[in-house]
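Only one protein chain is missing from this complex, and each of the others stays in its spot.
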Amino acid sequence: MPVLIFIDQSEGQVKKASIEAICYGVAVAEQTGDTAEGVILGKVTDDIAALGKYGLQKIHHVDNEALNHFDAQVFTGAIAQVIDAIKSKVIIFSNNADGKHIAPRLSVKLKAGLVTGAVALPDTTNGFVVKKTVFSGKAFANIAINTDIKIIALNPNSYEITARGDAKAEILSFSAQVGATKVRVTGVNKVKGEVPLSEADIVVSGGRGLRGPENWGMIEELAKLLGAATACSRPVADAHWRPHHEHVGQTGLAIAPNLYIAIGISGAIQHLAGVNRSKTIVVINKDPEAPFFKAADYGIVGDAFEIVPKIIEEVKKLKGVA
Amino acid sequence: MKILVCISKSPDTTAKIAFTDNNTKFATDGVQWIINPYDEWYALVRAIELKEKDASTVIHLVTVGAADADPIIRKALALGGDEAIRVNADTNDSYFIATQIAEVAKQGGYDLVFTGKETIDFNGSSIGGMVAECLEAPYIALAIKFEVEGSKATVTREIEGGEEECEVNLPAVISCQKGMAEARIPNMRGIMAARTRPLKVVEPVAADHLTAVVNFELPPAKAGVKLVPADNPAELVRLLHEEAKVI
Partner (left out) sequence: MSSVFKKANVVVIGGGIFGCAIAYYYTRNHPGKRLVVLERNEICNAATSRAAALMTIIRSKRSYIPLSMETYRIVSALETQLGESLGMKVVGMMHLAVSEPKVRELEDLMTIAEEFKQPAHYLTGTQARSMAPWLDTGEAMKIGFMPDEAYCDPYLLGTFFARCAKHNGAEIVQGCPVTGLLYANNVLCGVKTSRGNVEADIVIDAAGAWAPVWGMKAQVGIPMAPVRSQYWITEKSDIFPEDSPIVLLPDAQAYARPEGGGLLFGVREKRSLYTSPEKIPPDISHFVFSEDKGMNDLAENADKLARFFPAFYETGIKYYVAGFSGYTPDGQLVIGKAPIAENFLIAGGCCGAGISVAGGVGLAVAELAAGVRSPYDLSAFNPERFGTIDPFSVEWLEKCAASRSKKTSG
C-alpha cells in the first residue's frame, strides 16, 4: 500500500514545495515499510523521472487536457481514482495554495482524516499522530488521524530536501475519468504587490529613539532589503513622523511576523501587546534597561545611528546586493 | 442572492497561548474572544459590500460552537447579516464542522458560501474545501478579489508568487483573505440592532470525527535575550540567518 504524494506543478514545472512533500512522503513510507509513489496531473515539461532521486519509485501521470488548468473539484476526482487503483492509505500534499484546495475535498470524498500544516513525520508508535502548527506558529498540536486512509498537508519550508542517489522513477500513464470543469482560469499575474504590514513576514519598526522623521531612510532601506514592511510605535505616529496606519500596539495594529526588528523603541506594554506574538524579536536601543530587551530574542545595546547602517551593509553582503 | 458566511470564534491576536489539563486544552482564562479575523474582515465584510450593491442580497451567518460563541456571532451581526445560525456542538474536527455547515447550506439553498482562509487558532484552512465537496460545488481558496454578476462570479486567488483570475458558476464556496474587502469596525447602530436579529440554535446532524487532538506543545521557552556587542552587527545578521533562520 504505497504512500502517494501529490506532485504540484505550474506550467509543466514541479514546485519546490512538492519536492519537500516527496521527501517527506518517502520518509513516511520508510517508517511504515511501504513504497512511495507520486501523482501528477496535466501537461508536464520537467523530467519527472528524475524525481526518483528523492526515493520516489513510481509516478502516475494523468495527462488530460482538462487538467491543464487548475480546478480543485476535477483534480480531486482524478487523484481519488489513482488512490483507489493503487490502494494507497497515506496521501501527502504540500500545504500550499493548490494543496489547500484539494486536500480538504479529498478528505470528504474518501472520508479520510486530514491534518494540514504538518511540520514533522507522523508518530506511528501508538496510532497515527501528526504534529501541526497552531495559533499561527505560536504552538503545535499533535493530532491523531483515526481513519483507514490518512491525508497530510505538509507546511512549506518545514521538511528538508535530500537526494538519495540517482534512481529514475517509473512513469505510468494513468487514464482517469475527468469531470467537466466548473472553474475557468482567465488570467495569471505573477507580480505581487507590496507586503501589507498585517501580513508581512518581516517588520522593521522605529520609535522615538530615531529622533525625527528625517531619520527613517535607514529603516526603509533595511526593510526594502529584507522584503519587510515598516512600522512604528505610538508616539511616533502621534508626532506625525509616520502615518497612523504604521502604528503597531494595543491601540494600533497587532501583528505576528516571523521577525520583528525594533529600533529605538523602549517597549512599553502597550507596544508589546501588538508585537509579542512575533516569532523572533530583535531590539536595538541605547538604554540597556529598555523593557523591550526582556521580550527580545536578540538585542544590541547601542546607538541606532551607528548600528543600523552597519546592519544594512551586512544584509547587503548576505543577499549579494552591491 | 443568498450568502452564507462561516464565522469562527478565536482568541484575540494578543492572547497568551497556554494549555491546561495535561496540555490537552487551550487555557481560556483571561482570554478575550474575537471573530476570526479572516472570517470577519474579508468574508463577512465582502458579503456586506455585495449586499450594499444589491439590497435584495440576504446574508446568513453560521457558526459551529457552544453557547459561549453567542457573543461573537452577535458581534458579527453588528457588522451586518440578517440572521445567524449556531450549530450547537463543541469540537475541533474539521470534517464534523464542515458536515454541519454543509447541512445548513443545503437547507438554506445558498448561492455562495464564504469562509475565512483559515482560523488563527487551528490554522486548518480546510472547512471551505470540505464544505464544497459535501455540496459538490466548486471551491476557490485564498481569494483576494470577488465580483458577481448573475450566476457567474469572477474570483482572483493567490497562487505561489502571483495571482490567478478565474470564473466560476454559482453556487460556489470561496475562502477569503486580505484584499477581498476593507476591514470595517462595528458601530453602535449595528451593535444595538444586532441584539434583536434572530440567532437560531440548531442541534448538529450525526457525523463522524475523523481526527482528535492528542495534546498541544509550546515551542521551547525563549532563552532570554542574546546580546550582541554594538561593534559587531555582522554577528546579529549571522544569528538571524543561521540560528533563527528568519532572513
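Residue numbering begins at 1 within each chain, and the chains themselves are lettered A and B in the order written.
The rule is simple: contacts are C-beta pairs under 8 Å (C-beta built on N, C-alpha and C of every residue); 3 or more make two chains touch, one makes a residue touch a chain.
If you're wondering where the values come from, they're calculated on a predicted model, not measured in any experiment.
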item: Contact list for the unshown chain, restricted to visible chains; value: A, B
item: Among A:Asp84, A:Asp238 or A:Glu306, the residue in touch with the chain that has been omitted; value: A:Asp238
item: Residue of B:Met1, B:Ile191, B:Leu227 or B:Ala244 touching the missing chain in the full complex; value: B:Ile191
item: Interface with the undisplayed chain - residues on chain A; value: 208, 234-235, 237-239, 244, 247, 250-252, 266, 268-270, 273, 289, 291
item: Contact footprint on chain B, counting only the chain that is left out; value: 15-16, 30-32, 71, 184-189, 191-192
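In this text, only the chains that are shown with their structure count from here on.
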item: Chain A-chain B separation of Cα centroids, rounded to whole Å; value: 18
item: Contact footprint of chain A on chain B as seen in their complex; value: 11-14, 17, 19, 94-95, 98, 120-130, 132-134, 136-142, 154, 157-169, 172, 175, 178, 208-219, 222-223, 225-230, 233-234, 236-237, 239-241, 244, 246-247
item: Residues on chain A engaged by chain B in the complex (per definition of touch); value: 10, 15, 17, 70-73, 76, 95-98, 100-109, 111-117, 129, 131-136, 138-147, 182-192, 196, 198-199, 202, 226, 250, 254, 256, 258-259, 273-274, 276-277, 279-280, 282-283, 293-294, 296-303, 306-307, 310-311, 314-315, 318
